[in-house]
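What follows is an incomplete set of chains from the complex, kept in their original frame.
Naming follows writing order (A and B), and every chain is counted from residue 1.
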Amino acid sequence: MKKIDLNCDMGESVGAWTMGMDGNVIPYVTSANIACGYHAGDAHVMYKTVKLAKEHGVGAGAHPGYPDLVGFGRRNMDCTPEEIRDYVAYQVGALKAFCAIHGVPLQHVKPHGSLYNMSVGNEAMIRAIVEAIAGVDRSVIYLALGGAQASLVTRITMEAGIKVAFEAFPDRAYTPEGKLAPRSLPGAVIKDPKVAAERALRMAKEGKIITTDGSVLAMQIDTICVHGDNPSAVDLVRQIRAAIEAEAIQVVPMGTFIK
Amino acid sequence: MKKIDLNCDMGESVGAWTMGMDGNVIPYVTSANIACGYHAGDAHVMYKTVKLAKEHGVGAGAHPGYPDLVGFGRRNMDCTPEEIRDYVAYQVGALKAFCAIHGVPLQHVKPHGSLYNMSVGNEAMIRAIVEAIAGVDRSVIYLALGGAQASLVTRITMEAGIKVAFEAFPDRAYTPEGKLAPRSLPGAVIKDPKVAAERALRMAKEGKIITTDGSVLAMQIDTICVHGDNPSAVDLVRQIRAAIEAEAIQVVPMGTFIK
């Protein structure tokens, strides 16, 4: 039986500030990318978010970002590979502590925001991230963007002896080469929930994406990235999950099938 | 053969700012209390300090503090036990990541500064710290102040199933009850290196302290806290170690004898 994971950013509240609707979206997803205190989140939010993930049987992952809270980790910072390795290791270790406290494994690591975007196809950055993950815990999955960079990431993770999962974005346009279309291009972000849901279903069912020139591209898709920022986003996740399950595809945490 | 540990704060540099003389003092100590980025240290300094500890066969420990870099963790902050638990867990997890990267165990956890001072004899704070340590890794030693609070700490750590080591300060005066004399009292800090060295030797050899009224107090002393801030402090550590070894007492990391 075919399996797919749905991953969602969580734990982005900080102190007295709330962000996201974690409690509403978590019944529909299978993996949580949990902020680690650099770009969002704090120690107490991490404690509670890992607990929430455990209660829903959702895989807990670290979501490390640049040390830029005011910029929400979305501004590029010129960091060296050593700085990136250490920033990732620090945040992954911190989240792993809360996983240990709640008795769940740390399932995956997914870089956040600009750290994610800058690393796509960038060998030095990928190596830095992989070095951190492999150093901290070789059983943890590196969650990376699928498509054009997949072969590069696969090679580096195999060398390091760690697992990798590839994700796709149903609400983002892809170039025929399998890259995300830059957000500055018109149509780069797909706003129609019906279209996004259809794309998500095709991703889960066939591992295929319709690109900007109408061509169909096959790629490894282990997990689909969804959002829980607002009620309509949560509703879309609910629809996506229902549509996928209606096709008799299992929606389960990536840790259950990525080997 | 009798054994003692010498512990020293390390890894307190931050970014472009250097603090301490880690490279100079590390040949003489056996356990390093490594700052974790809240009150001092940063991810890159942590990487390098764990590496340094490994190279010298020194036990690597986490030195968590309050989130107060400008105050160096020396200002009391009114935190709840839950906040303390989560702050300790976060920092211990972060340091453990660097231990994993370098292939050494996390040996111990010693709270820093005001977090240390406020926790002495404070059951709720001790429980919060112990809950964090036990949750993250039950093989890690809680390094606590010996003397008056030892029975309380022993009871709580036993209940939690973790190990504890007690330390003494050769350069601090003790009350007859086995408490540190408040720094505000004259003579609370012993400045004569010769006297401090003698006190350290008596601690290592006999487990005894001469208190402020001249009485001799016996207490469990597993490790002696020394300093590496400046050349004369480093020289004192060298002398203390030589004096202890001259008595055929083994100076070794606490992890080798605390069970």
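Just so we're on the same page, a residue touches a chain if its C-beta (ideal position, glycine included) is under 8 Å from a C-beta of that chain, and two chains touch if they have at least 3 such contacts.
Note that the structure is predicted; figures quoted are calculated from it, not measured.
K.L.:
Taking the 2 visible copies as a start, how many copies are in the full assembly?
P.N.:
4
Everything below uses one rule, namely that only the chains that are shown with their structure count from here on.
K.L.:
Can you compute the centre-to-centre distance for chain A and chain B, using the mean CA position of each chain? Integer Å is fine.
P.N.:
Using C-alpha averages as centres, the distance is 39 Å.
K.L.:
Touching residues of chain B toward chain A in the complex: what are they?
P.N.:
37, 43-44, 46-47, 82-83, 85-87, 89-98, 100-101, 132, 135-137
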